[in-house]
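Complex shown without one protein chain; remaining protein chains in place.
Right, chain A next:
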Amino acid sequence: MNLERRSFLMGSATTAAGGLLVACAPEQKEQSPAVTDVVPFHGDNQAGVYRPADQQASACFASFTVIADNRAELKTLFQRLTTKARILTGGHRHDQALPTEELNGVDGAPPVNSGVLGEDVPAANISLSFGVAGSLFDREEFGLKARKPKGLTEMKVFPKDQIDAAWVGGDLMIQICADSQDAVHYALRDIMKATRGQLQLAWKINGFHNKPRPDGAPRNLFGYKDGIVNPASTESLVWINGNSGQPGWTEGGTFLVVRLIRMLVEFWDRVGLGEQDGMIGRHRASGAPLGKDKETDEPDYANDPEGNEIPLDAHIRLANPRTKETSGSRMLRRGYNYDLGVDLNGNMQAGLIFASYQQNIQEQFEATQTRLADEPMTDYIEPFGGGYFLMLPGVKDENDHLASGLFA
C-alpha cells in the first residue's frame, strides 16, 4: 500500500464525504477482445466437456465446501458464479464496463483485477464448468433433498484405491481450463475473492495436457497415447436427457467422475517395453493396438479370443471390450496430467487427473472400473482422491443462471 501518495482526513468526515466518494463509473466502450480464443459460456450444455474440441493445455479441478447458510444464499452464489463465468470466459479489456456487483464503488480501493494477466484479461480459451456433489443435496438448510440426482453417491472406493481424506470431499466442483496456467490461476483467484463467505476450498489440483508426440492423441505420463477412443456427443452417452431417469432439472447436464491417480513412474520405467505394451494393449511408439499399425485402428478381439495378440487383461481390452453388451458403458474421457512434487521419500508424486463424463456413473464409470479392478497395471498406479459431481446443465442465455432449474 503506497502511503506516501495519500493524505488522510483529519477533520469531520461528514462534511467532506461528498467530494470523496468518486463513484467508479465504468466507461461505456464496447470493444470486445478478439473472439478466436473464446469458448462460449452460454449453451444447452456447459463448456469444458465437449467444447472446445481440442482440450486446453492447462486445467484446475477445484472442489469447494459450500459454507453458505441457506437456500437463498446458495442461489445468490450460483448467480454470482454465473456473472463471474460470463466475464472470465469472454476476456475483458480494462476499459470495458463491468456489472455493478463486480465493483466496490470506492475510489482508490484495491483493484478488482489481480493483474496476473495484465490489465486486459485475454479470453485464453478459458472454460469454467460447474458441478455439484451429492453432499449438497443432503444438507438440511438447502432443502434440496428431493432434487438429488440418482446415483450421485460418494465416490466409490475400489479394492486397490488408497484414498487420502485430504483429497476427497467438497460440495461444488469448478473445473477451470485455459490455454495457460496463469489464466487458470487468475480465474480461480478471481472467483474465490468474490465468494469468500460462501465457498472454501476443500482440495484442488492443477493439470496439464501434453502436446501430441509426434501426432495423434497426446501421451500420458506412462508414455502411452491416451484418450484415443471417445464417444461422440451424438451418441447419447454423455448428456443427461429425458430418457435418463433423472430429475428434469438435470437435463443437459452430465456426471463428472474425477479420480486422482498417482502413477508410480519410477517403477513403471523399470518395466520392459514388451510388458508395458502388454499391460496397456497398445504399441507405445505408434499408439496402435498390438498387432496393428495406427492408433485409430480397431483391435480385433473376436479373432483373438485367447489374448495372443492383446492380452485378455490388457487395459484397453478390459476398459472397452468392444462388445454390444459393454458399448453402453463407454464414456467421454478428458483428463489431465498432474505433477505435485515429491513424496515422503523423494519420489515424484505425479500422475493422472482422470476425468470422465457420462450419463450414468454406475453403468458407465463404475462398470468400466469394475472390469479393470485386477488389471496388471494396478501395481503401478494409486488412486488417492477425487469425487462424483453432477455437472450442471448449460446456462442458456443472459437471463439464465447456473442451477436455475434447481431453484425453479
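Everything that follows uses one rule, which is that contacts are C-beta pairs under 8 Å (C-beta built on N, C-alpha and C of every residue); 3 or more make two chains touch, one makes a residue touch a chain; residues count from 1.
Everything that follows uses one rule, which is that contacts and distances are computed from a predicted model.
Novice: Given the choices "Two-component system chemotaxis response regulator CheY", "ABC3 transporter permease protein domain-containing protein", "YhaN AAA domain-containing protein" or "EfeM/EfeO family lipoprotein", state the protein name listed in UniProt for the chain not shown.
Specialist: "EfeM/EfeO family lipoprotein"
Novice: In the complete assembly, which of A:V106, A:A232, A:L340 or A:A373 touches the absent chain?
Specialist: Hidden-chain contact among the options goes to A:V106.
Novice: Per the definition of touch given earlier, which of A:K145, A:K193 or A:K211 contacts the omitted chain?
Specialist: A:K193
Novice: For chain A, which residues lie in contact with the unshown chain of the complex?
Specialist: 1, 3, 5-17, 20-21, 65, 67, 104, 106-110, 169, 193, 196-200, 202
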